[in-house]
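Removed from the display is one protein chain of the complex; every other protein chain stays in position.
Entry: chain A
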């Protein structure tokens, strides 16, 4: 089943096309990413168009759309989710959401103890999740200052994700690997639902923060 994958939860604007032939059976046809933290709106549609063309897949041949639900900076994250939702609607195919950190955690798992995944939440904070050696999430997703992570998260034996690289003083051992959610892993994590033709889902973003607003008072009287 031809599946389009979209993730815009990190500076890597990502799209890919995969053949999902069963739970856990995912073949890459084409994918691409552009790293541009302020360019999700500009890069995503051309990346989708390009991946479909490279895979020689017409949009109407798609059977499912998978989107990374974040957490991620709001504006970019919404670009991916509304694109996935509108394409799913236009094509009449189900959309499935996957926590974007899960894709990084699954990809980086193995090799012993738990893995901490950290992506950039801006404002001196990170989005984080903790994963066991099978890639199962143990804690998170949450948002926090790197130096204020809970004890459990700090017990991780490895730290991955582009958020970790931003804070070398807190994560001196962070490796430049698995910086962004790999789209093929997003497809893999949704492959059970895709193969089972599970009902489509509303793609609800993992914002993890409330909007910054304050209630305005009465306008000041001028003197």
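The rule we apply is simple: a contact is a pair of C-beta atoms (placed from the backbone, for glycine too) under 8 Å apart; a residue touches a chain by one contact, two chains touch by 3 or more; residues count from 1.
Basically, contacts and distances are computed from a predicted model.
A chain of this complex does not appear here, and its UniProt-recorded name among "Protocatechuate 3,4-dioxygenase subunit beta", "Molybdopterin-dependent oxidoreductase", "3-isopropylmalate dehydratase small subunit" or "tRNA N6-adenosine threonylcarbamoyltransferase" is "tRNA N6-adenosine threonylcarbamoyltransferase".
Listed residues A:1, A:30, A:45 or A:195: the one in touch with the omitted chain is A:45. The chain omitted from view is touched by exactly one of A:82, A:138 or A:208, namely A:82. Of the options A:1, A:91 or A:208, the residue whose C-beta touches the omitted chain is A:91. The set of chain A residues touching the chain not shown comprises 40-46, 48-49, 52, 58-60, 74-75, 78-91, 205, 207, 211-216, 218-219, 221-223.
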